[in-house]
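Every protein chain but one is kept in place in this view of the complex.
Chain IDs A, B and C follow the sequence of writing; residue 1 opens each chain.
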Amino acid sequence: MNSFGRMFRVSIFGESHGIQIGVVVDGCPAGIAFCEEDLTEDFARRRAGGRGTTPRVEPDLPRIVSGVFRGKTTGAPLTIVFENTNIQSDDYDNLWHHPRPGHADYTAQQKYNGYNDPRGGGHFSGRITLGIVAAGVLAKKFIAPATVCATLIEAGGSTDISGAVEKAIQSKDSIGGLIECCCSSLPVGLGEPFFDSVEAVIAHMIFAIPATRGIEFGSGFRAAAMKGSEHNDRIIDNRGTTATNFAAGINGGITNGNDIVFRVPIKPTSSIGIAQETYNFDHNDVETLLIEGRHDVCIALRIPVVIECGTAIALADLMLREMQRNTLSTQEK
Amino acid sequence: MNSFGRMFRVSIFGESHGIQIGVVVDGCPAGIAFCEEDLTEDFARRRAGGRGTTPRVEPDLPRIVSGVFRGKTTGAPLTIVFENTNIQSDDYDNLWHHPRPGHADYTAQQKYNGYNDPRGGGHFSGRITLGIVAAGVLAKKFIAPATVCATLIEAGGSTDISGAVEKAIQSKDSIGGLIECCCSSLPVGLGEPFFDSVEAVIAHMIFAIPATRGIEFGSGFRAAAMKGSEHNDRIIDNRGTTATNFAAGINGGITNGNDIVFRVPIKPTSSIGIAQETYNFDHNDVETLLIEGRHDVCIALRIPVVIECGTAIALADLMLREMQRNTLSTQEK
Amino acid sequence: MNSFGRMFRVSIFGESHGIQIGVVVDGCPAGIAFCEEDLTEDFARRRAGGRGTTPRVEPDLPRIVSGVFRGKTTGAPLTIVFENTNIQSDDYDNLWHHPRPGHADYTAQQKYNGYNDPRGGGHFSGRITLGIVAAGVLAKKFIAPATVCATLIEAGGSTDISGAVEKAIQSKDSIGGLIECCCSSLPVGLGEPFFDSVEAVIAHMIFAIPATRGIEFGSGFRAAAMKGSEHNDRIIDNRGTTATNFAAGINGGITNGNDIVFRVPIKPTSSIGIAQETYNFDHNDVETLLIEGRHDVCIALRIPVVIECGTAIALADLMLREMQRNTLSTQEK
Partner (left out) sequence: MNSFGRMFRVSIFGESHGIQIGVVVDGCPAGIAFCEEDLTEDFARRRAGGRGTTPRVEPDLPRIVSGVFRGKTTGAPLTIVFENTNIQSDDYDNLWHHPRPGHADYTAQQKYNGYNDPRGGGHFSGRITLGIVAAGVLAKKFIAPATVCATLIEAGGSTDISGAVEKAIQSKDSIGGLIECCCSSLPVGLGEPFFDSVEAVIAHMIFAIPATRGIEFGSGFRAAAMKGSEHNDRIIDNRGTTATNFAAGINGGITNGNDIVFRVPIKPTSSIGIAQETYNFDHNDVETLLIEGRHDVCIALRIPVVIECGTAIALADLMLREMQRNTLSTQEK
């Protein structure tokens, strides 16, 4: 199902070449200042246009059509829609017969018995993540003074990211990247012991974002080779600050007040300018496929803001669930 | 909240030193053969007792108290309970004043305003995962002929696992490990495009299991340094088989019929036999803490079966959601 | 939260005088023929315009903006939006100081700390039920050959409905009504024993519709005065047909294949042409309030189609949950 969250509930809809895409946020508290201009900065971070990103640019003009009145959230469902202006009527039958490697062409067709909209990836298009960014901007306002910040720290295995991108452009190939995300100034006590641990809720959101291949918190994969005497984070003051932060600010699934830090590898863009051999279901044979047009060479350049906003949504949901505690602790039962 | 799943819904309850722990499975289809003996093998895999695991062993005798009749599931909620026989009344006040590094002592106390049961970690105890294993054995029966298999492939950074464990025992320290899990014979079409992608649902479950620090699917973190021309899995036959499997059997969040393969790093056990300096909230100072008793040296030895069973639960839920499709496709609307 | 359903999930959004209202259906199976014209008939039933309904008519032009491709549902979230064309910028401050009796003016303001959009009732407007009708038309297609039919059987306590309406118009007052709904050709086995009994799921939906004051299934309130020997429905053939249908086609929360029949009382429209005395929070006194404009005299005239469509949504959700059973029963576990 295309929704996320229990209290701060986000639903996304739309197709790459459909009429409109959008997002509904149900459960956002009333009284948060929010307008279209708030989206400008993060939309710019996500948008195509730079070196290594696709030259086909949508204007991404958001319309807040419900849930905001006189510049403040009302508490009713908040909806943001985007018209698709760059729609073309390409021939798409080929996608069904000769599915592109790395894309969802084959799985979508099988899952929906061939009824899915295949144009530009349809509902599987990365364009649909625009709604995650829009909802995330709102979530970031709500969780303040807590903050989330995601950045690309490597591309194609190198920290010289521009250089790696340039090389990939020359070879008509694509490259992956590594994103790091840090959440600060968090309250202690978010999350649940098992099924809704903070890691579980954040990881659920991260794998909703196309092209993510993994996630590691704090020590991450290095933990497998560590000793307990190294890995245990010693508490050093009465606010729970730890000397190290291998736990990534989480013990037993619950935030401990230190930063949540995690890293996410992004796969290389599936569409490349090089011919690929893959199965043609119409001809019952492996055939060469060349994907026309120009594409993102390194989609990882555009994903940090999506991860940042998705994480903010996850934190907003966890915070709303936990806020009753503050109210309760002042009562006598 | 301590539940997982939309259609195959698993809830776990209990505390390490409480009266009873258990699991309720709501939504399990009727007619699956299931009895206490079915749990023997996987409980043995999870149980302490081997070299490097704690010598304190609970018998783990399961009682199926509802949802099974004449040896078959009935379709009503299926409940399995375990009496806690090894309960001691240790003095636990110390845990509150001088929380153990790496444990949830501090976060639990803060989250629950000091009302949590601290004995043996209370509800945060790894013992509660017994319910995940019990529900997972049932899930494995349901998803057949699909299979899930998790194994420990490294401990303390080495593939000589026994050697690594022996060394850790000698040094009174603990070590982490790396687990690999493979799901085979899966139908095409499980999962949803974004928020309930197969990766999201599995990762959510994996991070419900204590001590997991990350997850990577297929190419995983290596994807960040790969090129599209390497990473794209070419389809080579009309059943969707791919030449490589960097996608781990998932495209656009949907299973493509190839194996789902993922790896999970496990942190070293937090309780170690070496003194640690950490904050004492009663004395307002950093003090030395020595954790008494004997503990698991490498908890990663016991976790593969928990990961295997948790994954089976996730797959059972995804399968139940998707089964209507098979019914629908034979109808005319 | 403004969503309904576990598998066929409906979310509605918008405000009476906002920019756009709409509905998102998540989980609708692929392959159902669906277009804007399908909505014409039920929208006409719901629309104002007849004697006793408000003369202020919106065109209610639906745009399916996602989830339909080449005239068939795709399986992705299906979104239908409506532009609000009849927006006026009335002075609405009065609603806050002098809340209208029977309306949500006071509760909305209290719940949302004064941030709600008060114009025309804002998100509480009956206009938002347009989304329920739109989703219900789709649901009716999905549940076929099962059918749902709701009709007004009484207004103002009389079966001469036109006469009762005419009388109310003359007295500038409003009147209530009684609606009966019948669901036929249902499969046996929908619903769950307790919390998701068929009655629970349908009643949940019915009370999502503004102005409903109760619901009774089959024998309903008469059951309180009946004897078991009268009330028990005797089965008379091998398809489970019963001689009477006091159970309304439901035993133990589960459909038995006979018709589901229920009745719903609708309160008289809250806005009336007569002056009312009620509290003015600005003046701290009870004062006379006269609601300007013309209104529905008998809102019950327009609600049958909303109840019919809401019920179809509830049945669609129950059916999708149950469809796995048909698949399972043909397997050997």
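In this text, contacts are C-beta pairs under 8 Å (C-beta built on N, C-alpha and C of every residue); 3 or more make two chains touch, one makes a residue touch a chain.
Quantities reported herein were computed from a predicted structural model and do not represent experimental measurements.
Only one of C:L78, C:L95, C:A203 or C:I260 touches the chain withheld from this view, namely C:A203.
Seen across the whole complex, the unshown chain contacts subunit A at 6-7, 29, 31-33, 76, 141-142, 144, 193, 320-321, 323-329, 333. In the full complex, subunit C touches the hidden chain at residues 1-4, 6, 12, 99, 101-108, 110-111, 113, 121, 123-124, 128-129, 154-157, 168, 171, 173-178, 188-189, 192-197, 199-201, 203-210, 212-238, 240, 242, 246-247, 250-256, 263, 265-272, 274, 276-279, 281, 284, 286, 300, 322, 325, 329. Subunit B residues in contact with the hidden partner, per the touch definition given at the top, are 1-3, 9, 11-15, 18-22, 24, 26-27, 30-31, 63-67, 69, 72-79, 81, 111-113, 115-117, 122-123.
Convention: only the chains that are shown with their structure count from here on.
For subunit C, the chain with the farthest CA centroid is B.
Closest to the middle of the protein, by Cα centroid, lies chain A. Per-chain Cα centroids separate subunit A from subunit B by 25 Å.
For this pair, subunit A with subunit C, the centres built from the Cα atoms lie 36 Å apart. Contact of a single residue of subunit C with at least two other chains is seen at positions 31, 76.
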